[in-house]
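One protein chain is absent from this view; the other protein chains keep their places.
What follows is subunit A.
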Amino acid sequence: MLMICGDESYSAEPAASSSLPGCESWQSEMKRRGILLSSAGLRPTSDATTVRVRDGETLIVDGPFAETKEQIGGFSLIECADLDEALEVASKHPAARFGTVEVRPIWES
């Protein structure tokens, strides 16, 4: 899983991550290589709502899970032979040039 993180104040206009410059060519290259399984951009954290259930009570709070400068703006699910390939794919993502791309393996049964 690639978590695409960036500073939201960077682009005032909430934009889908797929409209990032360079994103489309990244997606088509990774699809062609059979690496990209799915991908989506997230709406900004101003549209986020956080849910917690504690002692049977549901707490609903507006806003994201963590108040940090960088927020997850989208994700891509990729399938790679090893970490080096995943890092190469992540480093080619246009968001890596101004934000952060976190590479995390998913649980496999």
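One rule holds in what follows: a contact is a pair of C-beta atoms (placed from the backbone, for glycine too) under 8 Å apart; a residue touches a chain by one contact, two chains touch by 3 or more; residues count from 1.
Assume contacts and distances are computed from a predicted model.
Choosing from "RNA polymerase sigma factor", "Oxidoreductase molybdopterin-binding domain-containing protein", "Nucleoside ABC transporter membrane protein" or "Pyruvate dehydrogenase E1 component beta subunit", the protein name stored in UniProt for the chain missing from the display reads "RNA polymerase sigma factor".
Interface note for the absent chain: among A:Pro21, A:Gly34, A:Gly56 or A:Pro105, the touching residue is A:Pro105. Touching the omitted chain from subunit A are residues 80-84, 86-87, 103, 105.
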